[in-house]
Structures are given as structure tokens and as C-alpha cells.
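Next up is a structure, given as C-alpha cells.
What follows is subunit A.
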Amino acid sequence: MKRRNVAAIAATLSAALIVAGCSKNKGDDGAGDNGQYETRNSLIGTAEDSKGPAPEMPGGRKGGTITFLQNNDFAHLDPAKVYVSTFSATANLIYRPLTTYKETLLPDGSIEMRLVGDLAVDPGKNVKNDCTVWEFTLKDGLKYEDGSPIKAADIAYGVARAFAPEAAAGPHYIQQWLAGDKNYNATYKGPYNGGAKVPPGVTVDGDKKITFTFNSPHCDMPFAAAMTTTAPVPEAKDTKEAYDSVPFSSGPYKIKSHTRGTSMELVRNEHWDPSTDATRHQYPDSFVWKFGSDIVATTNRLKTDEDPNMATYAGVDPAQSAAIWTDPALRKRSIAGSTQFVWYLNINTQRVTDVNVRKALNIAFDKTHYQQLNGGPPAGEIASTVMSPTTAGYKKFDAFGVPPAGDPEKAKTLLGGKSVKLTYAYGNTPVGQQIAAAIKEDLAKAGFDIELVAVDAERYYDVIGDKANKYDFYISGWGADWPLGSTIIPPTLDGREITDQGNYNSAYFDNAEVKTEIDRIMKLPVEQAAPEWAKLDQKIMTDYAPVVPLLYDGAFSLYGSNIGGAYLSKVSGCVNPASLFLKS
Partner candidate 1 sequence: MTTVTEAAAAAKDTTDEAPYLEVENLTVRFKTEDGVVRAVDGVDFSVQRGRTLGIVGESGSGKSVTSLAILGLHNPKSATIGGRVSVGGTDVVGLSEARLRKMRGKDMSMIFQDPLTSLHPYYKIGTQIVEAYRIHHDVSKSDARKRAIEMLDRVGIPEPAKRVDQYPHEFSGGMRQRAMIAMSLVNNPDLIIADEPTTALDVTVQAQILELLADLQREFRSAIIMITHDLGVVSQVADDVLVMYGGRSVEYGSAAQVLRSPHHPYTWGLLNSVPTLYGSAEEDLNPISGNPPSLINIPSGCAFNPRCKYAMLGDGPCDKDVPQLAPVASDEGHLVSCHLPEGERITILNEEILTSSHLQSRSEETDGE
Partner candidate 2 sequence: MFRFLIRRILLAVLTLFAISVVAFGLFFAVPADPATTMCARGCDQVTKDQIHARLHLDDPIYVQYFDYMKGIFVGREYGAGDWKRDCPAPCLGFSFRTDEPVMDIVKRSLPITVSIAIGAWIFELLIGVTAGVFAALRRGTVFDKLAISLSLVGAAMPVFFFAAILLYVFVFGTGILPFPEYVPISKNPLAWAGAFILPWLSLALINAANHSRLGRAQMLETLSEDFIRTARAKGLRKSKVSLRHALRAAINPIVTMAGLSLGGLLGGAVITESVFGMQGLGMQTVTAARELNMPLVMATVLIATVFIVVANIVVDVAYAALDPRVRLS
């Protein structure tokens, strides 16, 4: 699961889910944009796609300083620890992984996303064609901020660092695949304290070639390689703990200063060669991050256009989002659209075994009311599928054919008129409380008798992730780490993923038919698998209804009037700083 800023996760439980759409400055109402993701020629790009320089942004111009407002500092900038999407969006300015996503703005305002080679010349070579051995070759002319060349061994060292227990905050995909074990650092604990500089399963051939060998097939490796785990770290520059604040630059910008919790300044890295980079730009002279501006303050500053060169990753203050959403002048200075996140009502299938009750919940649930309580359309669009519209192969369907506001009468019929007593658990926040009260009232119309249990918001995911929990249904969100069904359906709906605690499959859905289907699709090449995931999504919803999809999480944030090149990145779910420029 891709993590949004932790604060944002808390906010979703508390305030509003913010986001949706993806168009650049369309300035219209922004609702109903989700069709734009549906067609994709090719998800994985070629070596040609991977060549620099990146096509100029329309109107792109060099110079100036862009200021980002943010409440908290980036908890991590160390490539081994970066996981939260805003961290990686920023890290994307500073260092480069093996592969990356190339987002092309199409004339109709939509975005075409393609995985391309970043440091590597292409998105990886499936050496044996069985997805067990992946080989990456580095481009020529790659340099660090001090002018020294980027070597394959540095990437191996970067991956090795990710094995260190101290760096456990980052994603674990590649480590687990290399180790062939979920507990990836049981034996190899990184290059520290005498450990090998190259992790087991990785081989470095000269300065340009790095190979990853896995015990089992992992066709998603090109996508996993787009995470910061594969960013190069020269051993000599590894400052360990301090690296988290000031990583060594291989990208278009380098860190000039970083005062924790106060500010960070990025300036141009003169040794970065645009001809080696297919996705990044280097328009502003510098970026400045100012920390300590909360969501209300940030919204007010951007709303008044106090400084036209300002931008933020943060969403709009939920209390004001409606007013800003409906103000055409402000909408022109905003990015809005769906992110990779989807919010669900998980039905605990261990407890609610009657599929008709689950279907009745799907039918009776008033999603419009839920959306309204979260602040209306800016919070996100009403969902009906497990997979987000940003997923490759996404296909819209509605398994029950009821209006978004639900159909309590129909649900009542399905329940046979009997009263069903269920327990709803929710994270204890002001909006969480209101939503709970609303759910109780709305579902009562269909004959449900709902008991409300407040759970400490911070422990919420622990509680619902406990297999033995005593609740019948609860809300949670899921965001894919890369835009494939393989990071959505297997982790959340595969019965084999269920453990005693820390479950993502918090519907505890365990179905043989679905498991077989998952195994089949997992072996397919990425391009073929995409539509199959969508089909499975529809099958699960129609036949088993283990969840009630609620909203496709919406991103909605403002930026200053002098900022150009802003669009909602499908990769991060927020603005992409690497494309921004100042208009004057």
C-alpha cells in the first residue's frame, strides 16, 4: 500500500478525504473526470521512451524560486526510508531510481502514464522471461552533484542499505523478493557492521550493469524498481542517520540547506544532464519548503494568493473546500482529481457470513450522505469498484444497480424484513463520529440495528487489522504502490494474506475461487493482467460483496497564480514539483 502522508491518513479519518480528477486547469466543475484513465496504449515504455530530455512543458520557463508550504517536515528523505507519496514526490527532484513513470499531458487534458527507464536505459530486461531475473543497464553520462559518475555498485549499495533494520521505514518489496522471505533481514542485515556491500541476489557487472535474481517470479519488478529503494547511494557519502535529512543528489536539484521542522532549500544540481532524464525538468532556480503552516493557514495563504509563487502538497482545508471548489477563479489555481486511494466499508466476512446481508449493506448504504459528510465532491467521487480509476485496466461497473444514495427498500426486501444487528467500529475523530451517527441512522431505514463503537483513532488500523476483532464492519482506505491490480486485490482480498494481526485484508475475505484466479493472473505479463484484474474486481463484488466501495479519494489543492506546469500526478496523488515553473 502506498502511504500518503501519515497526517493525511489521520485526516481521512478525521476531516475530509480530499481529491479527484487530474486535469490541468480545466477550471470547470471537475466532477465526472474519471473516464480519462480508461484507455492506455502501453503501460510499459520502451528504451526510446526512456531517453532524455523530457519534452518541454507548454510555457515552461527557467528562473525564480517556488515556495512549498507544509505543516510538518518530511519525516524521511533517505531513499531506503521514503514511502509516503509526498516524500517520494520531493525525493524525485533529488535522486533517481532505476525506473520511473513518465507522465505525458495529452491535448485533451488527460495524462498518459508510462513506466520508463530512469537511471536505466529501459524499464528492465526480463532475462529468463520468467520474471525471476531482471537486468538493468545504466545510461551514459550520469553524474552526482559533485560531478562524480553514478555506478551500478552504488545502486546495489542503496538496495543493501534498505536491508538495515534501522531503515525499515521504506518499502520492502525488493528486499523480500531477494530474500524469498517476508522476514527479509533475518540473516542479511545490510552493509553495516561488516555486512556485504552487495545484497544476496544482486550482482553488479562493471559500472553499468546490475542484475536482480529472485527465487520466484516477480513480474512487477520494473514497477518496484521505480520506488526509491533503487536510488544510488555512494558508500562514501552514506551519512546513515543524517542521510535522512540531506541525501546525496543524483537528480536536477540538490539540498542547499535543511533545518529540520523549519525549512529546506533545494538549488540546481549543475551536474545533472537533462539529456539523460526522460521525465524531469529544471525550471526554477530553487525550491524552498517552509514547514509549520497547518492546513488552515496554508489554505488561507494560497486562497489570498499572498505569494503567487507558492504551492503545496497539502489539500484544501476541508471546511473551506466546498467554497473553493465552487469558486471558478480559485478552481483555476487548483489541482483536483482522484488519487490511487479508495475508501471502503470492510465487512468482516468471518462474522457476517450471510452474503445477502453483505449485499444488503451494499445496497442500503447512502454513499451520497457519506460524501456529503466528508465535504462533498472535493472529498472524492462515489466509488463502486475495488480498484481505483488510476489503475491500469480499470473498468467502471456497478454490481448492484442502485443509486449512490442507496435503496433501503430494496435492501429490506433482500433481508426479508428481519432486523439485523451489526457493530460498526470507527476511528474516534469529530467527522468519524458524525459519520458513525449518520450510518446508524441511514442503515436503520433498511432494518439494520447498528451499534457504534469508537476506537482510538491512532490504534484504529491495529484494531481492525486484528483477525479476532469483534466488529462487523468498518471503514478503511487502500492505495496501490503501483497502478496495477496486483497491488490492490492480492493484498486486500487474498485469504492467504490473513495473519493474526496487521491485516490489510480487513474484510477477512477468504475464497477459494478468488485465490485460484489471483494465482492465474499473477503469472500473466503485466499488460495482459491489467484487464483480468478488473474482471476479478467485478466478480468479487457481484458474487461475494466483501466490501462496500465508498469513495475514490480526491486530491484537491491550490497553488499560486504565477505557477505553471501544475498537474495532479497519478504516481503520487499530488502535484509533481519536477514539472513546475514560474510564469513570470
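As a selection rule, all candidates are chains of the complex that A comes from, given by their letters.
A few comments on the model shown:
Rule of thumb we're sticking to: a contact is a pair of C-beta atoms (placed from the backbone, for glycine too) under 8 Å apart; a residue touches a chain by one contact, two chains touch by 3 or more; residues count from 1.
Every value quoted in this text rests on a predicted model; they were computed, and no experiment measured them.
Applying the touch definition to subunit A and the options 1 or 2 in this complex singles out candidate 2. If you check the complex, the residues on subunit A that touch candidate 2 are 1, 3, 6, 9-10, 71-73, 75-76, 83, 164-166, 168-169, 172, 182-185, 192-193, 240-241, 244, 260-262, 292-294, 296-297, 300-301, 304, 306, 456-459, 461-462, 465, 501-502, 504.
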